[in-house]
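Input: one structure, supplied below.
All protein chains of the complex are present and in place, except for one that has been dropped.
Labels run A, B and C following the written order; every chain starts at residue 1.
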Amino acid sequence: MSKRNSLQKRLYQIIFEHDTWEGRAFDVILILLILASVAAVMADSMADISARFGYHLYVLEWLFTILFTIEYILRLYSSPNAGYYARSFYGLIDLMAILPTYVSLIFPESRFLIVIRVLRVLRIFRILKLMEYVEEIEVLRSAIQSSWRRILVFLTIVLTVVLIVGSLMYLIEGPQAGYTSIPRSVYWAIVTVTTVGYGDITPLTPLGQALAAFLMILGYGLIAVPSGIVTIELGKEKQRRRRLNRVCPNCNQHGHDQDARFCKLCGAELESA
Amino acid sequence: MSKRNSLQKRLYQIIFEHDTWEGRAFDVILILLILASVAAVMADSMADISARFGYHLYVLEWLFTILFTIEYILRLYSSPNAGYYARSFYGLIDLMAILPTYVSLIFPESRFLIVIRVLRVLRIFRILKLMEYVEEIEVLRSAIQSSWRRILVFLTIVLTVVLIVGSLMYLIEGPQAGYTSIPRSVYWAIVTVTTVGYGDITPLTPLGQALAAFLMILGYGLIAVPSGIVTIELGKEKQRRRRLNRVCPNCNQHGHDQDARFCKLCGAELESA
Amino acid sequence: MSKRNSLQKRLYQIIFEHDTWEGRAFDVILILLILASVAAVMADSMADISARFGYHLYVLEWLFTILFTIEYILRLYSSPNAGYYARSFYGLIDLMAILPTYVSLIFPESRFLIVIRVLRVLRIFRILKLMEYVEEIEVLRSAIQSSWRRILVFLTIVLTVVLIVGSLMYLIEGPQAGYTSIPRSVYWAIVTVTTVGYGDITPLTPLGQALAAFLMILGYGLIAVPSGIVTIELGKEKQRRRRLNRVCPNCNQHGHDQDARFCKLCGAELESA
Partner (left out) sequence: MSKRNSLQKRLYQIIFEHDTWEGRAFDVILILLILASVAAVMADSMADISARFGYHLYVLEWLFTILFTIEYILRLYSSPNAGYYARSFYGLIDLMAILPTYVSLIFPESRFLIVIRVLRVLRIFRILKLMEYVEEIEVLRSAIQSSWRRILVFLTIVLTVVLIVGSLMYLIEGPQAGYTSIPRSVYWAIVTVTTVGYGDITPLTPLGQALAAFLMILGYGLIAVPSGIVTIELGKEKQRRRRLNRVCPNCNQHGHDQDARFCKLCGAELESA
């Protein structure tokens, strides 16, 4: 890293970090550019706007692409390990933000490229990570991570119920009510158990309606389970962080282990909460 | 404030405060007038009622407007700082409650004025603030305030998912299923992930239905996250208030700091909860 | 009460109480009769079943009515205070369970009487109160009672949002999209914010869809608030009951006050949780 010249270091500070005012200004401008470019892609997909402002949006797209290309090159240049950056998750997202426009020069514009363009929005999370939101993300991530096994078991149960009830509805209602196959019936069961309820497929027979009502009440009640799991885990996560931030009431020493009962310096009893 | 005469002070007590029985009576009458005037605006928007009772509702509207105008003038008159009141949030709401009717004398009645009239309902919150509900509002507000950053991160994640899944559906289903543009597909994705499920746009292909099912289950599970966040914050807020209301078990002194461990008067240990 | 003969006392034990096996048997039979009679009313409202089994259901209805009439007379007879029973909530429900059938002899059968018949189902709650479920009901009732003010404030906020957004949609979308009046637009807003989403009225313009999306996300997030409130109150209610059931670790004395810190008999410190 000592080989890097001062320009590289300076650029790294501005582009990758968040500590200087230039770094923060860069982040804010980048967020605005990303949002504007995604808005342009979305606007371009609307037939009437595309018909009227198609040319302006085309110019705008190239402007964003050139700006993001310059940014990408600067990132490669200033990064202490360009190869590592290029292969990282955010490096690939950065590349995917500029590639579609160049590809569209060779191949005719396709709908597929539009979706890749939308993935630019993922770049926002890198900036969020830099900003003060990192702890908030960390708490949520940690709570979900420590409860994912319980959520997986819950999902397996829900999907099994959905599969069995969907198959029963395929038997009870049949094709005339729209339950033309088991996958479609299972799709209906998921629409019902999650309380989405499109109404594109609905039971017509009293027996089918009774089974549907059972599934609705089940879904209505089962929603309590992930709520309970996440609430408990968030509470534990908060308590864990509170314990780690405890201060000794006697000598004001902090940095005690989570399960410490006494101050590691003066032996005074620590608060339990 | 010493320059104000006794009539101004008396009116201030009745109109702005809630401590005397006249003040409370004024508040109850005002709430009833506000609700009645909003009900009249709503009734007037219904074609059949407007055709039959249009004249009566017109008279009623002017009656409410005159009453609210008198109230507004009295508020300006009795307020210790009329300019400050006129520019305050509730002052502007009060003005907006009377302005549309006068404007409709000059310009022909428009639908836009109806909506401004409905904003009268916001005046109820001033009265709620006066009444005993202030602590309840405070607890809710405080719990939401201390969790808004976590909720913002949660919302950013949900909106990113919705944007990506919406774009994918635009690619998979296309215009024939109603996914005519990315904004419309994102609208569908929000309808789905929040489990609203209008059914005005629904996936038709098996692949689209599978992606929709994934989005539903995600929305069904993700609802646990704000639940967990708000529950934890409400619990903390309640505990904070309980700690502030602690009484020393030895000398019955109250008013201890939230983080106090010993009574500030006699030194006896306080309960922790 | 000493004037009541032994038959009255015996009947009271069986009909009103739940301590003897006859009392419990009476309750079980009564629950089955109530459910059967409600099922008969429901079946009779279905056109095809009514056409085929109308006569049987008519006979069955009279059988239930006569049985419930006998029960009502026995309740009046065995009750220590017949007048008090007759005017009580459950006394009126009992009367409403038999009256419609007799009224239908004089006036032709009307749909209104059917709904009154369905109210028979409320009689089940008296039996639930007798059975061991009383504490469960009590915990739920107590948690809801101590949180109703916070829920009222929450509801006022939601209804205000719904009123304003509904009026805005009336302005934005107008009659061609089904928003024909403010009450109907408010109905749509309630359908949306509660995540029900019938889809009978849906926004058609991009601006309307954006506002609808905002309302959906608000409703999706706001559901966390009642969840949080009820969870906290249920937790407090449980803790209160646990504190009331504390046993002194020294002398095994129970029945300590909720806020007691020391045993009222031997002075030993009680557990806090």
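The rule is short, and it goes like this: a contact is a pair of C-beta atoms (placed from the backbone, for glycine too) under 8 Å apart; a residue touches a chain by one contact, two chains touch by 3 or more.
Everything numeric in this text was worked out from a predicted model, so none of it was measured.
Only one of A:V153, A:L244 or A:C266 touches the absent chain when the whole complex is considered: A:V153. Residue in contact with the omitted chain (choice from C:A86, C:L140 or C:A210): C:L140. Considering the complete assembly, chain C touches the hidden chain via residues 38, 41-43, 45-47, 111-112, 114-115, 118-119, 121-122, 124-125, 128, 133, 136-137, 139-140, 143, 151, 155, 158, 183-184, 186-187, 190-191, 193-200, 219, 223, 226-231, 233-235, 238, 249, 271-273.
Mapped onto chain A, the footprint of the missing chain covers residues 149-150, 152-154, 156, 160, 163-164, 167-168, 170-171, 174, 180-184, 186, 192, 195-199, 202, 206, 209-210, 212-213, 216-217, 219-221, 223-225, 227-229, 231-232, 235-236, 261, 272. Listed here are the chain B residues that touch the chain not shown: 46, 195-199, 206, 227, 231.
As a convention for this text, only the chains that are shown with their structure count from here on.
The two sequence copies chain B and chain C touch through a face in which the numbers common to both fall below half of the numbers used overall. For the pair chain B and chain C, the distance between mean C-alpha positions equals 29 Å.
One simple way to say how far apart two chains are is to compare their mean CA positions; for chain A and chain C this gives 41 Å.
Contact with two or more other chains is made by residues 46, 195-199, 227, 231 of chain A.
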